[in-house]
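Structure in structure tokens, see below.
On to chain A.
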Amino acid sequence: MIGIIKGLIVTMKHILKIGNRKTVTVQYPYERMKVAPRFRGRHAVDEDACIGCGICETTCPNSTITIVKYGTRWFPEFNLGMCLFCGLCVDACPMNALKMTGDYELADYSRESLIYGPERILFKKEVSK
Partner candidate 1 sequence: MNSAEELKYLLPNSVVSVGVQTNKPQAVIRKEDFLKVAEKVKELGYDNLSVITGVDRVDRIEVIYNLFSYKKKQNLALKVVLDHRSPEVDSVTSIWKVADWLERETYDLVGVKFNGHPDLKRILLPEGWIGHPLRKDYDMNTEQFVTIGEDGEDIVSPDGSNLLRRK
Partner candidate 2 sequence: MITNPNAYDLIIAILNAIGVYNIILGFFQDQGMEYVLRIIIVLVEVAVVVVFALVTVMFLSWLERKMFAVVQSRYGPMVTGPRGLFQPIADGIKLLGKEDIIPAKADRWIFTLAPFIVFVSVLLVFIPLPFGESLILSDLRVGLLYIIAISAITPVSILLAGWASNNKYSLMGAIRAVAQDISYTIPLAITAIAVVVFVGSLSTVDIVNAQQGYWFGFIPKWFIFLQPLGFILFLIACIAEMGRIPFDFQESEQELVAGFFTEYSGMKFAMFFLAEYAHLFAVSGIIVTIFLGGWTGPAIPLIPIQITSLIYFMIKTYAVIFFAMWLRDTVPRVRIDQLLHLGWKIMIPLALLNLLFAAFLVTFVVTAGVR
């Protein structure tokens, strides 16, 4: 009986929010948590730095990356449906052109739309003067 009463007191403390027992969840999607700077989400490729060497392609454990022609140059294309988000491609990139953004809402309606071609992942680094 005493044990149950002790437990009841603990839950009552939470009902009354005594001590550090506040509500911790957030109202997603109205509220969002801040992701860490190192978060491994969707990939992004620095348009100027990427040389299309294909090292990321060979490093990828799950055949996520293929090198495709975009305009006049070659860039990686990511099939995020197969991606492990392991970050090995980022480690391997010799030009530091590849990075992973904090974009994590990647759900989509078809497998085809999970293939992120260069048009969706390229970015230009802002040059600070």
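Candidate entries met the following condition: all candidates are chains of the complex that A comes from, given by their letters.
Heads up, the rule we're going with is that a residue touches a chain if its C-beta (ideal position, glycine included) is under 8 Å from a C-beta of that chain, and two chains touch if they have at least 3 such contacts; residues count from 1.
Given the structure is predicted, the values throughout are model-derived calculations rather than measurements.
Here chain A is shown alone, and of the candidates 1 or 2 it touches 2 within this complex.
Within the complex formed with candidate 2, the residues of chain A that make contact are 4, 7-8, 10-12, 14-15, 21-25, 27.
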